[in-house]
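Shown here is a partial selection of chains from the complex, left in place.
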Amino acid sequence: MLASHPAVLLGLDLLGVFAFALSGGLVAVRKGLDVFGVQVLACVTALGGGVARDVVLDVRPVGLSDWRLVLTAVLAGFVAFGYAHGVQRFAKVVLTMDALGLATFMTAGTLKALELGAPALEAVLVGLMTAVGGGMMRDVLAGVVPEVLRTQLYAIPALAGGAMLAAAHTAGVHSVAVTLGCAAFVFGVRMAALRWRWQAPHPPRPSRSPS
Amino acid sequence: MLASHPAVLLGLDLLGVFAFALSGGLVAVRKGLDVFGVQVLACVTALGGGVARDVVLDVRPVGLSDWRLVLTAVLAGFVAFGYAHGVQRFAKVVLTMDALGLATFMTAGTLKALELGAPALEAVLVGLMTAVGGGMMRDVLAGVVPEVLRTQLYAIPALAGGAMLAAAHTAGVHSVAVTLGCAAFVFGVRMAALRWRWQAPHPPRPSRSPS
């Protein structure tokens, strides 16, 4: 459980925050924003999903009060600010870290909701909000349609992993192994989707035939 | 009161959720989003206003925990995904259902705020947030200026209906008839605005004369 392995989960969380903040900072640099804009986009991307989760769960957001999370996001923001061109050469590293962030945020968000007594459906939706909320805020602030709505298979593996975790929790299984297994599943499917360009289905085109 | 006629009000609520989700899904299809994007826009449009309401009222959002609401939104999302071209031919039906959603969300939101002890002004503002919040989120995510800020008379009848409901509540009148009457008023004025293309006033143009 979360409470019994805080160090492992904090480590994963910080890695996710760093990766998401980096992605937010890079978007800001590409948009030509100044140092404050870069930091805001870095912090919103990294912390926004967790703040939304805590607001919905009616607890005080840790994303604003835990200095380790905030400091990590700000550090990543400065990396993006100072080394955007260097970082962009390592696009694969950033995408890998982003997949890791997706996996850890999804499982951490779902778990927190379950532990606060949320039913399974709500827990999975809250997990999803944690995992994709920050990225959606980043894209809305940057003035583009959120990537998660358009991109290759991104949220669907997260949803599946969260559902597995909620099912295990409902069945009374609370081991760290299950949590890490679900995170690994999300990460693995996301990486595979990137590698083989898996797409979520698009709406059927209307037939142009006269009938 | 809400508590004594839950079936009627749940029915109206589900109809509103379905209509709003359909409108969100259709916007997503038009934007060329994939199945996840369609579902997110459907759910955000249908449930976002209610979640914002509950966050502001400091209670756990039912829009995430009540599976009937979530399932209805997802169903409407699949209808939009699979039958967008069919649905768009029934634009009038969709607009009618949207007006119904506006009416039920406005009254349900105002009523919930009043019952949680909010003063009349706050209750009406919360009702408005319930009624137009989801649509605004839909348009922000889709990258357009929210329709409610530009369109024919939409929010103004809702405000009037909410004010009537709050006035009745403040005067000690708590009957279902009043609630349904206010909802019917909102619905009727909105339909009339659509039928006769009523517009809210626009700012005065500056006179170009030299004086």
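Here are some notes:
Just so it is clear, A and B label the chains in written order, and each chain counts residues from 1 on its own.
As a convention for this text, a contact is a pair of C-beta atoms (placed from the backbone, for glycine too) under 8 Å apart; a residue touches a chain by one contact, two chains touch by 3 or more.
A quick note: this is a predicted structure, and the numbers were derived from the prediction, not measured.
Counting every copy of the one repeated chain, the full complex in this structure comes to 3, with 2 of them shown.
Methods note: only the chains that are shown with their structure count from here on.
The angle needed to superpose subunit A on subunit B by their Cα atoms is 120 degrees, rounded to the nearest 5. Residues of subunit A touching subunit B in their complex: 55-58, 118-119, 121-122, 125-126, 136, 140, 143-146, 148-150, 154-156, 199-204, 206. The touching residues of subunit B, when paired with subunit A in their complex, are 28-29, 31-38, 40-41, 51, 55, 58-61, 64-65, 67, 70, 81-82, 84-85, 140-143.
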